[in-house]
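A single protein chain has been removed from this complex, and every other one stays in its place.
Showing chain A:
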């Protein structure tokens, strides 16, 4: 056991204080010349794999903005860190705002972590863009004035896949079993799925809630077989979708497996011939429009692989934030909220433009169901999805697939 004398301790303390004193003027100076933005995303745990794509996307956006002269002549100082879990996410959000001088925050994939950052943002009156969290509740009962939501919510994913399934006659009169992630996101998705089943004459004959650290699904798969459903539906998230799909293929059940949530990063990790069925996505790198193609080309050149949907959403979000700061000439929360609430239109690399809906701060945009490409049609290992028709269909109002005010009420405090 080493013992420090009081004298040593005192010296160490003095040295530490000295360093902090010398260090701080630099920070003060930096604040004046740069715009600090905090970014949090899970890089470890069951969402870590897709989080790593998100980080690549945001870094590329920041580099592009800085290379073209920054925002109003100021360079962006991007702080991007692993959010780990809800408790750490909240602690890091606090540090970024209170100590590091971030003007706003964005990021996240986990709905649970996103919720804690949303609450922090509201208390501190700072804007937070929740990029990848999909729980309906975040836009509904948990909504607040300082939080914006970029990804499609659970209800939209259910509608996107549900529409495709209905066309194939896989819903009416069919028996479903669901496997659901046991946290806010999964509970929320199950609720949306149940509403869809009951509205379309399908029955839910079994539902398994699964802890987020489960990696072996074999006992659950045996229970699925015992229930003898017509369709098995996956309401899991992140790594768990990959694991389930691999093990589902291993057992080779005759019941089709579909799912209301999937990120392409998880699909790429599934292995050849394992994925089948119909799934939803918010964006895919084969979308055929000039903006998307240019982004995919630049990203692939930089990182040697195509962007995953989280890379895309982080990229467009930082670009939207930059646009808002430029147009309002302000980083103040009230000015930014006012700008987005006017439902400004943004090109997000889709055929239709998107906007944040003023009453719940949801980014209203197209979504896509997809099926899986046959192996001999794949151009490379990333090219594994066949996108279906965008939902809602061309010409229809974008908001038709989003929850209405009565379905998912949001009351923001002024």
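Keep in mind that, in the parts below, a residue touches a chain if its C-beta (ideal position, glycine included) is under 8 Å from a C-beta of that chain, and two chains touch if they have at least 3 such contacts; residues count from 1.
To be clear about the criterion, contacts and distances are computed from a predicted model.
The chain absent from the displayed complex carries the UniProt protein name "ABC transporter permease", chosen from "Aspartate carbamoyltransferase", "glutamate synthase (NADPH)", "NADH dehydrogenase subunit M" or "ABC transporter permease".
Set against the missing chain, the residues A:210, A:262 or A:296 yield one that touches it, A:210.
Considering the full assembly, A:242 is the residue among A:83, A:130, A:242 or A:317 that touches the omitted chain.
One chain of the complex is left out; on chain A, the residues touching it are 43-45, 48-50, 52-53, 182, 208-211, 213-216, 218-220, 222-223, 225-226, 239, 242-243, 246-247, 249-253, 265-266, 268-274, 308, 381.
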